[in-house]
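Rather than the whole complex, this shows some of its chains in their spots.
Each chain carries a letter (A and B) given by its place in the written order, and its residues are counted from 1.
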Amino acid sequence: MIKAGIIGSTGYAGQELVRLLMQHKDAEIVWYGSRSYIDQKYYEVFHNMFEIVDADCMDDNMDELAEKADVIFTATPQGLCSSLVSEEVLSKTKIIDLSADFRIKDADRYEEWYGIRHPSREFIKEAVYGLCEINREDVKKARLIANPGCYPTCSILSIYPLAKEGLIDMNTVIIDAKSGTSGAGRGAKVNNLYCEVNENIKAYGVASHRHTPEIEDQLGYACGQPVVLNFTPHLVPMNRGILVTAYASLKEEVTYEQVKDIYDSYYKEETFVRVLPEGVCPETRWVEGSNYVDVNFKIDPRTNRVIMMGAMDNLVKGAAGQAVQNMNLMFGLDETEGLNLVPMFP
Amino acid sequence: MIKAGIIGSTGYAGQELVRLLMQHKDAEIVWYGSRSYIDQKYYEVFHNMFEIVDADCMDDNMDELAEKADVIFTATPQGLCSSLVSEEVLSKTKIIDLSADFRIKDADRYEEWYGIRHPSREFIKEAVYGLCEINREDVKKARLIANPGCYPTCSILSIYPLAKEGLIDMNTVIIDAKSGTSGAGRGAKVNNLYCEVNENIKAYGVASHRHTPEIEDQLGYACGQPVVLNFTPHLVPMNRGILVTAYASLKEEVTYEQVKDIYDSYYKEETFVRVLPEGVCPETRWVEGSNYVDVNFKIDPRTNRVIMMGAMDNLVKGAAGQAVQNMNLMFGLDETEGLNLVPMFP
């Protein structure tokens, strides 16, 4: 039985981790970290857990946790995990960091986009970017996982095959993304109140969102050259779900079948990436509650562009589900253990 | 492995049955009935099932199904199951009917409220009302289950202990219920369009809703006398969830502890009924996707009434989940098999 500790268990991603781990047959949670709710019953914060979780919320204490847990999930704001990690901690336990601290290999670039100093640069190189479908073998051997961001997961998986195969002009990539509101976190902010989000759609972080360098880096590794692109996230009045609509110019004329073959060659064996049938656009309703990413594409011969689309649940494949998938790989379990979740509709 | 057939698998309740049975380790679906989508891939109707269900939709054929299936679920409008059931069918297979056909023991009363003739009155007596927490032993021996309605399940479980114990004046019971829109079905009707339901709340079926006699009958059995009550359903702009707020006058002065003890004595051993801590009102968000019913009560000394409240997911405990719970009992399985679903929030 894998003993798991969660730092930041009372955010939306942390709570989703609890939901998934409660249904995982080889893991148990030994620490419900939450600085905001110390000593309160976890089920008093999330009443769905009544009669399911009886534990109290605990303070963030990574050193103590390292003694107790085989794996620590940090579902906390940027800067926290990197300030707590140490060689001693990593010698005792594994860490799956759901924050951005170890996603960007260039620490200066991290500091520039995130506006904070990185307190433990020495671990950046070791950290494995935990996009399982791409870095599976490295994940298996890792002590420290940088769990990918929600937008990057969906964006990268939608574009990766065509970037890797050199089919698209990487200077023309534009990603227009749309997210449900759980992605904005559980902090009490006027802008996230029901009446502010409901009946509204808006772009935010235009040309400046922090997930941009993460996406650029990964697609850059795929195509073998630096990538600079536009990424525009939007806030949608729904709880869960991310939809990515990405545009790029094709380098040469290709047929539907050729592109479909490429996607299939990358994802046919992947449990959690579904390449949809021709003409079926990904929709967030079809993946809700599950670890799937649905992808598809459309070639526009008029403009010689390809439109690449992806849909997933931001809290599952975009956060907690992928973290569990990483855990499974790190501990030699079946990658899908605890993640065979049929999407819940409606 | 229990072979299950579903007639009406492309409605919301039918699809939820598929979701639950796909995650049930002792059952497999052998028939996806859907008169509307015959010969189409099931996943073309519900894309969440892509790469999960590969079967085609089949016509409704209970005779053929009886040969193939150990249990048949009918998730169809009233009148269909009762027109297809026969001694021959029941000699070969078990039936769990999610419609209202066998819920009302008095056939005249059924015909009066539903406005249709009952074509197989001879099976009404045999049918067991499948509210597992109340009729568990009878369910275990049944061939034909009348799976309770969504509103009745939530209403009855909220009120039952106080009705049974004689604490409330049954002539004063008023049930004000609120339901998400999946309860209205997947038929293409203007009134159920997004723009008609969103940003709206309305009562409907006031003093005339068909679930009224079902609730009255069951509470009547509990208190040992005929019950006549008011039941008012409302349509709420959300996908899933039923909330019941019920009112009744107390026959005598009681304390919180006394009433709490009564609820506990009925539900402490029940996995799927959670009696909430004092002061915590049931909310639909805390049960979504799960088979739980959360109940609680508040005594109002000013009016000498007790307000009884319940929340559940109308598609799970209110339909498909309860049907699986019945199946588990009928086949001697652990009652919770396939139903240990942690509520999904948000």
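We adopt the following convention: contacts are C-beta pairs under 8 Å (C-beta built on N, C-alpha and C of every residue); 3 or more make two chains touch, one makes a residue touch a chain.
Since the model is a prediction, treat every value here as computed from it, not as a measurement.
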item	value
Number of identical chains in the entire complex, 2 depicted	4
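What we mean here is this: only the chains that are shown with their structure count from here on.
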item	value
Partner chain B, residues of chain A touching it in the complex	12, 15, 18-19, 22-23, 46-52, 182, 199, 239-240, 274, 276-277, 280, 283, 285-290, 294, 340-346
